[in-house]
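Take a look at this one; I'll ask things after.
Of the protein chains in this complex, one is absent; all others appear in place.
Every chain is named by a letter (A, B and C) in the order it is written, and numbering of its residues begins at 1.
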Amino acid sequence: MNDTASHAHGRIAAGRRWLADYLGLGLALALLVLVFSLSTRHFFSLTTFQTIANQIPSAILIATGMTYVLLIAGIDLSVGSVLGLCTAVVGVGLAQGHWPAPLAILAGLAAGLAAGAFNGLVSIRWNLPPFIVTLGMLEIARGGAHFLTRSQTQYVGSALAPIVETHLLGLSLPFLLALAVVLGSQWILTRTVFGRYLVAIGTNEEAVRLSGIDPRPIKIAVYLYSGLLVALAAVIDTARFESANPNAGSGFELQAIAAVVIGGTSLMGGRGSVVSSFFGVLIIAVLNTGLAAVGARDETKRLVTGLVIVAAVIVDQYRHRWSQTKP
Amino acid sequence: MNDTASHAHGRIAAGRRWLADYLGLGLALALLVLVFSLSTRHFFSLTTFQTIANQIPSAILIATGMTYVLLIAGIDLSVGSVLGLCTAVVGVGLAQGHWPAPLAILAGLAAGLAAGAFNGLVSIRWNLPPFIVTLGMLEIARGGAHFLTRSQTQYVGSALAPIVETHLLGLSLPFLLALAVVLGSQWILTRTVFGRYLVAIGTNEEAVRLSGIDPRPIKIAVYLYSGLLVALAAVIDTARFESANPNAGSGFELQAIAAVVIGGTSLMGGRGSVVSSFFGVLIIAVLNTGLAAVGARDETKRLVTGLVIVAAVIVDQYRHRWSQTKP
Amino acid sequence: MPGMTRPADTPLLLRTAGLTKDYATRVLDSVDLEILEGEVHALVGENGAGKSTLARILAGLIRPDAGHIELAGEPYAPSGKRQAEAQGVRMVMQELNVIGRLTVAESIFFGHLPHRWGAIDYPGLHRAARPLMDQVGLSDVAPDRPLETLGVGRQQMVEIAAALSRQCRLLILDEPTAALTAPEIERLFDQIRRLGQQGVSFLYISHRMEEIQRISDRISVLRDGRLLTTRGAAGFGLDEVVRLMVGRPLEETRLAASRPPNGPALRVDGLAAPPALRHASFELRFGEILGLAGLMGAGRTEMLRAIFGADRRAAGRICLRGSSAPARIDHPRDAVRQGIALLTEDRKAQGLLLPLSVLANVTLNHLRPFCRAGGRIQAAAERRAVEQWLDQLGVRCRSPLQPVAELSGGNQQKVLMARWLHRNCDILLLDEPTRGIDVGARFEIHRLLRQGADQGRAILMASSDLRELLGVCDRIGVMSAGRWVATFDRNTCSQDDLLHAALSGYTRTHP
Partner (left out) sequence: QPAGPSERAEPKPRVALIMKSLANEFFLTMENGARAHQRAHADQYDLLANGIKDELDVSKQIDLVEQMIAQKVDAIVIAPADSKALVAVAKKAQDAGIAVVNIDNQFDAQVLADKQARIPFVGPDNRKGARRVGEHLAKHLRSGDAVAILEGAPNAFNGIQRRLGFEDAMKAAGMNIISSQSGYWETDKANQVVAALAGEHPELKAVLCANDSMALGAVAALRAAGKAGQVRVVGYDNISAVQNLLREGRILATADQHADQLAVFGIEYALEMLRTRGTPADRETPVDLVTAPGPSPQP
């Protein structure tokens, strides 16, 4: 089993499972780095890795939320639009409302939570597939972002600069925050009652219900968490870009799902790991950076990205079988 | 049950089921038409309906293929990109290769079939979730479209004009073709062995396998059919626009799924109807046309579209329950 | 301890009055049930009589439409399972309800995982799980083993361990033994007796009459939602119980073959599909019913699946119909084309298309007779054929268009039987064909099997119920630890012989 979530507690076989879980991803990552280091002059450098570390926090946060959502056999297609909405709230608050930064940030987080609450409550109240509810939210949130900003990018200047300028050991605050969220979320997933409930709901929701636990508040919590992490990502991006673009996040939903699935999380629910999703994000980031460093043509980038996505899940399938046959 | 596919075989209760199946959708459609007729001058006119009939054939074809795919509990995220690819093949063949129209059309259809074959074969050979395989195909096909056209819109002139200029009773050939495909596909779904297999596979694939039927060729056939219909849509669009844009079809995947789900087809497989999907496409088309006629702002369009998607599935849920409680 | 009676002054634990529940029809019709403290109260009735519905109401999973319940003299109206459990009523559900991705220990304590600030105390959890697992015979399983790697029977034992994990006053067991074999059943009975001595009451639902006779103090009979009677088990003959349940007497005689078997149908040589199936060789002839006995996890299911092409084989030859050339069976499709059928162990997950009609379920794999040009199905002809089968097998349903999900278990099983008979299969592999099926329906299925064999079909039937095997089969093979260890003639063997053979694989050391 490649599934860290469901039984990371055995002490004995833990090492072996770690290997099965992260070896494949680590190797894939190393291979990509190697290829790009050989084909460009400046790729293999500290700067490149700092650059990547600086760029991926928002993708990591979104992927973490998506991992939780996929774990409970849900899906969230609205993450990109909700990012746009939250960024719009923060940007309009700062640029038009001249709010103090903390208030604007809080408003942004509230917007993310509200979107998550909509997704969770509507899909649970009427028992609708989250695919379609979050697809509706995708349109609604984007409309909201354009409505708030009147389709104009909001320049926020250095109001949020401290967020991106704080560094520790050469790593930016957002990256450290994203790392903390990944580790914390992984710990929750593998070590806490809540984490077990997530896995259980994704595996057999009816059985959870019959065992006397109401899955609904847990599912709503997951969508809220996803919304909150997206809002955090929006705050970070607004700080990085010093501006709030209502189109921010277009297409992030499929990218995030791709990253999470490359990490080995199942779209059917019940199987997944936040740390693996982190690797998935890294792989896509290295791929993007490397292809840009090579100066590949756009169609090449797309072809390679598409093939890497498919290849990654095929490899995951084999790895999964390998660790299954020797339990 | 609102499910026309699974037991449209009973003669007796057929009338009642028809009501349950199409009443809700018909009412929703009538409501939209009413709202827009009241809020604009010329909406309620033959021209508007001819305009809509002229625009939707490609959406109908894609939604028909998607209905089949969702019925077997699959998904096809590549439809938009594959449309771009097929349109590129047709356009390059005509504009650069100066091929005769039939050859270019055949090449376009072949491209669609090839994409469908990739989706079907890869997901079945390695037992991968179609979500991720078709997500890969989404990137690959778009890359291919740009590669073929060198990202330039290809002007094909009147080479395909006969396709859109042939009319019968005021309806264009593409619309009649799309209608024929809908009726034919619905007939296949409800009346033939193949249709029975589709519903069965979507309901419980393992049970089908253990009953001695190999689901794999059937699933591949469904992805091929979806690819073929997308290619047909591409030919029609190329003819309509007299040009082949490699970006054609961007975002069609989610639109098509939204239309199909509004029509009441389940994302979980086993339940669906092509005719209902046709209604779903109509609802979205009327909504778009109406909002454009009103001159709504872009953010309003998005907000309304999102809310209509969610509202439609909520209504479907109630209708479903209603027809369940009075069997 | 059959017929053990309690003194008349045993206090009442639970009383229902006028309990009524309606779905499409009335399922429970003013049921007045009384359960005494510390008794094992058996509840029997045909499939669909309303037993599980009654149990679910008591366990707080659903609410009655009318009537009320008293628990130890207090009004009892649980709003959900948790509240019922808080008041000391727990239940093991009839359908396996496991969360495969959890570990055994997590499953046992699911809903009550020991934690501090939300973080699970795994050492404590495993310590607490160990004795419970030992009690139900899971001592060789690690507490952190994922549940999905255990067989169905052991998963059922985990559910029972979960029910034992907490203090309770009333434990409802809804067909707990359907997936169990003799040794596990003994272990379960030991636990029931132990807890009974501590004053815990049991509501025990089962279709296996001999178990009821052995374990229960009193028996209630439910028919069509009405409680017919409650009597002490001592003076309540089984024949009478069955007569009340079914509404007519059932002579459970041995069904003997009317003529000797014909030629060979299936010869299996050295079949293996590790780890569950190590070695199986046997021969099945047309016109006979060959039984297959074994303990839980002996590999019977795996062997049937391997023959059928549902799983990959590692070694072995399968020859059909007396031919000496091995048959090619790589997929269930190949098996069915050569006349082999498999009735799966889990009819809901692996057999039925639950939301679809009875008709679609019967004709699923053989639509050719109704096929017209272009693959069109001739609806009228299909319906006629299906109605014939439903008639012949005595399937009770409103119409062939009724969703098969709405049928009772026995009728669902008959629908699957109809599917294979309609497909003209003459080599039938049946995996637990009567699991969870009431005595009446079980008898009818036995009669059908006998009739099938008499018409010249070859039947291989795995069952965990030794009495059933001895009752219907001509010969009985036994598997143990993945090997086919013995084959008996039914006239010359006893339950003890079979049990002995079934255990042999676990004592002998393998090379």
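The working rule: contacts are C-beta pairs under 8 Å (C-beta built on N, C-alpha and C of every residue); 3 or more make two chains touch, one makes a residue touch a chain.
Only a predicted model underlies this, so the values are computations on that prediction, with no experimental measurement involved.
K.L.:
Which shown chains does the hidden chain touch?
P.N.:
A, B
K.L.:
Which residue from B:Val35, B:Leu173 or B:Ala293 sits in contact with the chain not drawn here?
P.N.:
B:Ala293
K.L.:
Any idea which of A:Asp237, A:Glu253 or A:Asp316 touches the chain not displayed?
P.N.:
Spelled out, the listed residue whose C-beta touches the missing chain is A:Asp237.
K.L.:
Have a look at A:Ser37, A:Gln152, A:Thr192 or A:Gln317 and name the one touching the chain we're not showing.
P.N.:
Residue touching the chain left out of view: A:Gln152.
K.L.:
Could you pull out which residues of chain B are in touch with the chain that's been left out?
P.N.:
Considering the whole complex, chain B reaches the absent chain at 40-43, 45, 47-48, 51, 54-55, 142, 146, 150-155, 157, 164, 172, 237, 240-243, 245-250, 288-290, 292-293, 295-299.
K.L.:
Going by the touch rule given at the top, which residues of chain A touch the chain that is not shown?
P.N.:
40, 42-43, 45, 47-48, 50-51, 54-55, 58, 146, 149, 151-155, 157, 237, 240-243, 245-251, 288-289, 292-293, 295, 297-298, 301-302
As a convention for this text, only the chains that are shown with their structure count from here on.
K.L.:
For this structure, I'd like the pair of chains sharing the most C-beta contacts.
P.N.:
Result of the pairwise contact count: A-B comes out on top.
K.L.:
On a C-alpha centroid basis, what's the spacing between chain A and chain B, in Å?
P.N.:
Computed from C-alpha means, the inter-chain centre distance equals 30 Å.
K.L.:
When the centre of a chain is set as the mean of its C-alpha atoms, what distance in Å lies between chain B and chain C?
P.N.:
Taking the average C-alpha coordinate of chain B and of chain C, the gap between them is 44 Å.
K.L.:
For chain B, jot down the residues that touch at least 2 other chains.
P.N.:
Answer for chain B, listing residues that touch two or more other chains: there are none.
K.L.:
Spell out the part of chain A that touches chain C in their complex, as residue ranges.
P.N.:
1, 3, 5-7, 9-10, 188, 191-194, 196, 199-200, 202-204, 206-208, 210-214, 270-271, 327
K.L.:
What residues of chain B sit close enough to touch chain A in their complex?
P.N.:
77, 122, 126-129, 131-133, 135-140, 142-144, 146-147, 151, 254, 257-258, 261, 266-268, 298-303, 305-307, 309-310, 313-314, 317
K.L.:
Per the contact definition, I'd like the list of chain C residues that touch chain A in the complex.
P.N.:
61, 80-82, 85, 93, 97-103, 106, 110-111, 113, 115, 118-120, 122, 142, 144-146, 149
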